[in-house]
Structures are given as C-alpha cells and as structure tokens.
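Then we have chain A:
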Amino acid sequence: MANLLELRDISAGYGEAVVLNHVSLALPEGQSLALLGRNGTGKTTLINTIVGLTRRREGSIFLSGQDITRLRPDQRALAGIGWVPQERNIFRSLTVDENITAIATKGPWTMERIYKLFPRLAERRSNMGNQLSGGEQQMLAVGRALALNPRVLLLDEPTEGLAPIIVDELLQALRTIVREEGLAAIIVEQSPRKILPLCDQAIILDRGQVAYQGTSEDLTNAPDILATLLGVAERGAAPAH
Partner candidate 1 sequence: QEVVKVGLILPMTGQQASTGRQLEAGAKAFLAQRGNMVAGKRVEIVVKDDQGVADISKRLAQELVVNDKVAFLGGFGLTPIAMAVGPVATQAKVPAIIMTAATSAVVPQSPFFVRAGRTMPQMTFPIADWAAKNGIKSAVTLVSDYAPGIDAEKFFKQRFEEAGGKVLDSLRAPLASPEFSPFLQKAKDLKPDALFLFVPSGQGATLMKQVIDRDFAGSKIRVIATGDVTDDDLLNDMGDSVLGMITSHDYSADHNSPENKAFVEIFRKVNNNMRPNMMAVAAFDGMELIFRSLEATKGDTNGQKLVDAMRGLKWMSPRGPMEIDAQTREAIPPMYIRKVERKNGELYNVEFQDAGSIKDPTHTHTK
Partner candidate 2 sequence: MTFVLETRNLTKRFGGIIATDDVSFKLPAGARHALIGPNGAGKTTFVNQLTGVLNPTSGQILFEGQDITNWTVRRRATAGIARTFQINQLFAELTPLESVILAINERENAAHEWFSPLGSRETIVDEACALLDRLTIGDVRDARVGDLPYGKQRLLEIALALAAKPKLLLLDEPAAGVPESEREQILDVVARLPAHVALVLIEHDMHLVFRFAKTISVLVNGALFCEGTAEEIARDPRVRQVYLGEEEVQHG
C-alpha cells in the first residue's frame, strides 16, 4: 500500500543546534500515529519540520509519493498538510468564523460540519480569537486544520485543555475520520494511555532520535518501554468498567 506520508532521514534544528536526528517514518492511508516523548525531545520540532516551519538540515518528505521537501509551508498546506499547532495560535483579531473561512478550501469539511463536531464553537462564532476560553481555542485550532481539507493531519497535543467528555469524543471522531476518509494523522500526546488505543502506530522520541517505533498495540503491551522512555509505569490503561 502506498504511503500517504513518508519521512526519510529527517534532521532539523534551530540555528546551530540540531534537535532532530535522522528520523524516518511512513504512514499509509487510513492510519494514525501516536508521537510520544518527554518534554523537549523534539515532537513539536518534528511536526513543524513537516509543516515546513523549522529549518530542515537533511532528509526528505513525501506526500502521496510526491516530494514536498522544497515546497513552502503554504504550498505544503494546500498540498494537504493540516496542522494544529501546540500553542493553538488562534488568529486573535479574527472571529471564530473568520479563523475558519480565512484558510478554508473546498472539500468535505465545510463550516457546518466543523460546527457540528464542536457545537460549543458555533455558539461563539462571532467572538474574536482572543476572546475564547482555552478549550474553545483548542477546538478552533482543530476545526481550522480540518477546514483545510487536508490529507494528512498533524495534531500537536490536540486534547490539551479539553474537558474529558470532549477528549473522548474528539479522539474517537479523529479515528473515524482518518479511517473512513482515507487520511493519515500524527497525534502528539502526553498521555499514552489515552492515545495508544486509538492509534495504529506509535513512535517515541528521545533526545531527537527515534527510541521506539512499532504498532501501538505492541507498545501498549510493553510497560517497561513506557516506563523507561516515558516514565509512566504507575498509571496503566486499565479499563474502568
């Protein structure tokens, strides 16, 4: 099966400092990947490198087999990369509506559909970006990325600051969307417990390098790896009911 997104041997950094070292990954249609790692290991850097906003030093990036390494960020976005930045970065002087329409492209994700996913946003549609609560901003950031009608979704900690009831819904919804609409997604998360059941693959970064790469199922069943690489032994993913 053809890979929708493929990274080959990516190194990147800021200024002189190299933060990412030779990261490779491949993501076929309909699959999602959990990107894990402690603070400062380079998750955001990896996402931003795919978006095209960090200085790439080596390696190449393919989207549906097409080399997008040399495209500008905006061209990559139009080629199908949808991005939810870690700090949300809602356009503060645009209303909720405008935040979406400003970047929307034609496709299955219309404004109505986004508002259906986040009814809370619909109630605030004429609020300015800087007049939203933290969680509302997060919803808008996700909605905005969907409005691009992307083929690949890059979500940098998309559940941060969302109420538990929404987190569940959102992750479920993302999983369905990715499967059914043939997208691919990379989801950065702090909590493996939440994300692993919903993803197909998983990568753990450690100091800019891939420390673990495999299916998320394998990782779920490897508490020692989770413990050493992420330090999360004590809180398993035991089901509640």
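As a convention for this text, contacts are C-beta pairs under 8 Å (C-beta built on N, C-alpha and C of every residue); 3 or more make two chains touch, one makes a residue touch a chain; residues count from 1.
Candidate selection criterion: all candidates are chains of the complex that A comes from, given by their letters.
Fair warning: this is a prediction, and the values are worked out from it, not measured in the lab.
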For this session: Of the candidates 1 or 2, report the single one touching chain A in this complex.
Result: 2
Problem set entry | Sites on chain A touched by candidate 2 in the complex | 38-40, 44, 86-87, 120, 124, 127, 131-136, 138-139, 157, 160-169, 190-193, 230-232, 234-235, 238-241
